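For reference, the structure is listed below as structure tokens.
Every protein chain of the complex appears in place save one, which is left out.
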Amino acid sequence: MAVVVQNIERADQSVIDRLAACGVATVHEAQGRKGLLASYMRPIYPGARLAASAVTISAPPGDNWMLHVAIEQLKAGDILLLAPTSPCEDGYFGDLLATSAQARGCKGLIIDAGVRDVVDLTQMKFPVWSKAVYAQGTVKETLGSVNIPVVCAGAYVRPGDVIVADDDGVCVVAREEAEAVANKAEARVAAEEDKRKRLAAGELGLDIYDMRGKLAEKGLKYI
Amino acid sequence: MAVVVQNIERADQSVIDRLAACGVATVHEAQGRKGLLASYMRPIYPGARLAASAVTISAPPGDNWMLHVAIEQLKAGDILLLAPTSPCEDGYFGDLLATSAQARGCKGLIIDAGVRDVVDLTQMKFPVWSKAVYAQGTVKETLGSVNIPVVCAGAYVRPGDVIVADDDGVCVVAREEAEAVANKAEARVAAEEDKRKRLAAGELGLDIYDMRGKLAEKGLKYI
Amino acid sequence: MAVVVQNIERADQSVIDRLAACGVATVHEAQGRKGLLASYMRPIYPGARLAASAVTISAPPGDNWMLHVAIEQLKAGDILLLAPTSPCEDGYFGDLLATSAQARGCKGLIIDAGVRDVVDLTQMKFPVWSKAVYAQGTVKETLGSVNIPVVCAGAYVRPGDVIVADDDGVCVVAREEAEAVANKAEARVAAEEDKRKRLAAGELGLDIYDMRGKLAEKGLKYI
Amino acid sequence: MAVVVQNIERADQSVIDRLAACGVATVHEAQGRKGLLASYMRPIYPGARLAASAVTISAPPGDNWMLHVAIEQLKAGDILLLAPTSPCEDGYFGDLLATSAQARGCKGLIIDAGVRDVVDLTQMKFPVWSKAVYAQGTVKETLGSVNIPVVCAGAYVRPGDVIVADDDGVCVVAREEAEAVANKAEARVAAEEDKRKRLAAGELGLDIYDMRGKLAEKGLKYI
Amino acid sequence: MAVVVQNIERADQSVIDRLAACGVATVHEAQGRKGLLASYMRPIYPGARLAASAVTISAPPGDNWMLHVAIEQLKAGDILLLAPTSPCEDGYFGDLLATSAQARGCKGLIIDAGVRDVVDLTQMKFPVWSKAVYAQGTVKETLGSVNIPVVCAGAYVRPGDVIVADDDGVCVVAREEAEAVANKAEARVAAEEDKRKRLAAGELGLDIYDMRGKLAEKGLKYI
Partner (left out) sequence: MAVVVQNIERADQSVIDRLAACGVATVHEAQGRKGLLASYMRPIYPGARLAASAVTISAPPGDNWMLHVAIEQLKAGDILLLAPTSPCEDGYFGDLLATSAQARGCKGLIIDAGVRDVVDLTQMKFPVWSKAVYAQGTVKETLGSVNIPVVCAGAYVRPGDVIVADDDGVCVVAREEAEAVANKAEARVAAEEDKRKRLAAGELGLDIYDMRGKLAEKGLKYI
């Protein structure tokens, strides 16, 4: 049952970069409001924004052995994503693993558990979105799997899916849909520019989006 | 049942400014330790401090339609305050709504739910105190109300009440009590100055507040 | 039952300083992965790192009287540690108490409850690790104890034990074990240096730690 | 600031009884989906259903003194409702207070905190809806108020408002609206009877409520 | 994006019945310790045990429209399973919907949100495993989907997968694996019988499972 899938497909790097430029909120909207990880997944420092292909890890609670296995599977530009098999906030990951991952070109970590050495990780500019910051150490005793589909913080993620992460949180885009989503996301960005200008000039959303009639029809009363 | 109250009374701007200068902890003490919102209401960036008149919003979970309605009701110097009708952490508010609100003179947002686009809001210096940062999008289908009394994060807030917010959290002051509270709060600030100097010089609270006798009487034993 | 223990033993200052230099995650590992406080204990500002002898406080919910009593018991280099007798997030501590504590040489506060005036505390460089930031005021009516053993955020702490705290959280080291733990922690730091270099050069943990055989033996399949 | 309001108005007993008969879910719907207390307010034993006039209590965390004060204010058929001034789960109430309250005709307790002696309370058939079952004792040191408006578990409750409680939770009905709400609630009950029969016979809500057209119009696709 | 998939495959009824007989804990173990829903999913009354094919529902927060749509898709012996698109504990489901579902042969409901009318549902013997009991009403405004894959309480569920539920919680078994899992689960039950007898007679697991050598080898010291 414990497997390492060595060859996974990834989205096109140019598509990944376009998704990164759009950011989490826009990408989430562009793909029909799906794919968000839970709001408790917070960055260890503000200001990071990225998109990357997921190398997924299913690991037992309190056991970080499979992170070592997963690092070998990384290609430059990937991101590690770990889902424990039951709720856990132990610190699976710290500065040594980050050094190793960064040496292999890894862009960060998404972990539905804890992380530690956050001062070092911040200095290394190795971004992590996690459920907790917690120094609690882990063991290396029980196998898990690498590059199998997992549920991470409430979202279903398959290896090679695109992870978009910024200060708003984390979103997953199915690899096959990445290009279509990037197209829609960029269209949203463009469309928002015009609206932003009009709103900044004092026009109301009520008028720009022509809402007054529908509000009245639904029964809204001004008193 | 869905109403927009268009004319609300506000406290005097000079009183509002005096409350802002005193800060949340002092204002809360000055009014008899009441009016605090729950501790989970955190600012999206550190360092903001303000006081403003509340334009209140009661909205269904996952539906931000009434924010558009509320923005029209803003006067310069107001703050938006949204309470969902059941617990929700969706991202009701982002950079476009903030642009619109800011164009109308709005000073910020208090929301017992989620917010998104926090990088943009930080750059715009549009402060938000929220329950969550969450990119989850919302719909515009169901009416709510604007400028009715609401319970927001455990505090009862009426339209036009004064909201004081800083890094310690959020406090509401009843409009009619705002001036009296400002007077008491300023008196506290003044009184604390002297105590701070004595404490900084090494005097003990035990002596300044004359506590030793009462402690002994209650039965405290030194061993 | 309410007592103040006036003379407590402390670890050697040089040992305390060595523990501070190693940091929470290393110290926690060095002492066999024990002594961590719960992950909800977060610093009010990033970047503080310290070790200090605990002056412990057991206090009723919503009553900060014993903090005044405890401050008199501080020696320079100590840290205050407060555990409420039932769960509470009220703001027991603010800028006046911090001024007093700092004047007595206190290095910070660990509190399984709330803190307020965090802007002031940050400016004073008075670090606090707490369960909540909450302006809620407290009373001075009911006795507690100072310098008795307490359970704080899930860890057992006796007066004079060494508290190590940084951005990863808070760890307690038994006073009698402090020197042995410092020795082991420093050995860990030294040993990690070599590993960090090899990992940074692209060597894999799988090889450095010779894991491949054990993984295969446990049944890990590469596909 | 600490007051006991001795004369409060109550709704008509016959109206209160009619609300009890309708139950929480129906009453909540009948008054426009407002007034529900948080879902964490759970009964200590299943099967109780009641409606009663609220005698409200605002009490400090961990201090049950005002319960003794409030019991004197009870009239037969009332219910006690306690909101702590900050979050607390201590056991404010046990079998002795229940004996006293029951002797005064009190029908139960709503408490946004803890309760204890639940075996005794169950035997006494004294129902309690609480946030926690917790044996933690409380003190009698600090005043609060009786029969002032409070926010209890997220709902605004004024003395004399009608509390409806059953296994679905707790709902408050404004005293002035009690009769109108009872009328609407009974109408709902009557209307539901017909629907229940049709649904039990296998008719679909899609047809009974004529939803198919609107679903298609919104874009629902059957595949 | 809003779709209703009308024809789904289901596992064999005989296999489903065998899984029900084994119960959640055994089935979860038999399939390699995967597929459990979160521990907060609790039954509204004790003693129910079932297995059934999932008719899945993805619904917006606070909107139960798609439940009406889903009921039409039920075949006798199915179970409804609802996952909201963002965290929500509103009461999507009550006695009328249960009457309708039961009339169509539905065996129960799994809902990562709230349920109401629990007294009626208990009397009807309509079991529900939910995140909350909450009377909060919902609207019928926004589309969702029926019979698409969802993440429900942390588990990935596809339409037609087998849901096993009892007082220990809820587990999902992939439809294609149902028979193999049933075989393994029954083998576990059989194997446990012998162990239960030996343990009941006072033999120790340490001896039955031959653990003493491995414990000593790992370094366990008896003192």
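Just so it is clear, A, B, C, D and E label the chains in written order, and each chain counts residues from 1 on its own.
Everything below uses one rule, namely that a residue touches a chain if its C-beta (ideal position, glycine included) is under 8 Å from a C-beta of that chain, and two chains touch if they have at least 3 such contacts.
Remember, predicted model here, so these are calculated numbers, not experimental data.
Colleague: Wait, the hidden chain, what does it touch out of the ones we have here?
Modeller: The omitted chain makes contact with A, C, D, E across the full complex.
Colleague: Which of these, D:11, D:24, D:52 or D:97, touches the one chain of the complex that we don't see?
Modeller: Checking each option in D:11, D:24, D:52 or D:97, the one touching the absent chain turns out to be D:97.
Colleague: Across the whole complex, list the residues on subunit D that are touched by the chain not included here.
Modeller: 2-6, 65, 68-69, 71-72, 89, 91, 94-97, 99-100, 102-104, 114, 116-119, 132-137, 140, 142-143
Colleague: Considering the entire assembly, which residues of subunit E contact the chain that has been omitted?
Modeller: 23-25, 28-29, 33, 36, 39, 42, 46-47, 49, 166-169, 171, 192, 195-196, 199-206, 209, 211, 215, 218-223
Colleague: Name, in rising order, the residues on subunit C that touch the hidden chain in the full complex.
Modeller: 1, 32-34, 36, 38-39, 85-87, 149, 151, 154-156
We take it that only the chains that are shown with their structure count from here on.
Colleague: Touching both subunit A and subunit E, which chains are there?
Modeller: The shared contacts of subunit A and subunit E, listed by label, come to B.
Colleague: Rounding to the nearest 5 degrees, give the angle of the rotation that lays the CA atoms of subunit A over those of subunit C.
Modeller: An angle of 120 degrees brings one copy onto the other.
Colleague: Between subunit D and subunit E, what is the separation of their C-alpha centroids in Å?
Modeller: 31
Colleague: How far is the middle of subunit A from the middle of subunit D, if each middle is the mean of its Cα atoms, in Å?
Modeller: 42
Colleague: What parts of subunit D, by residue number, touch at least two of the other chains?
Modeller: Within subunit D, the residues that touch at least two other chains are 33, 36, 39, 85-87.
Colleague: Report the complete set of touching chain pairs.
Modeller: Contacting pairs: A-B, A-C, A-E, B-C, B-D, B-E, C-D, D-E.
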